[in-house]
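Removed: one protein chain of the complex. Kept in place: all other protein chains.
Moving on, here comes subunit A:
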Amino acid sequence: MTSWLDKLTGRKPASANQAKERLKLVLIHDRTDLSEQALNSMKNELLAVISRYIDIDPQAVRINVAQDGREQRLVADIPIRPNTPRRR
């Protein structure tokens, strides 16, 4: 969120915003006891299971932990590929 004044003077983005963005991630991991690696392997396993039942595009999948007040929720957005007739 750099202002036009900052852009004009070529200043670095304000450190307060960096602090806030970094803290957002740190707090999610602290609160859930879920590391970035664990989250990734969970994503991969979920995708593997879902792909067994429906056709999905792994590139379009979004699975993230989001903050909602003091609660964390796992939010998944998994677009399903159109049901193209398959050959038997």
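We adopt the following convention: a residue touches a chain if its C-beta (ideal position, glycine included) is under 8 Å from a C-beta of that chain, and two chains touch if they have at least 3 such contacts; residues count from 1.
Simple rule for what comes next: contacts and distances are computed from a predicted model.
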Report summary line: Matching the hidden chain's UniProt record against "Ferredoxin", "Transport permease protein", "Septum site-determining protein MinD" or "N-methylhydantoinase A/oxoprolinase/acetone carboxylase, beta subunit" returns "Septum site-determining protein MinD"
**Report entry** Residue among A:Arg31, A:Arg62 or A:Arg81 that touches the chain left out of view
**Finding:** A:Arg31
Query raised in the report: List the subunit A residues touching the unshown chain?
Result: 3-6, 14-17, 19-20, 22-24, 26-27, 30-31, 67, 69-70
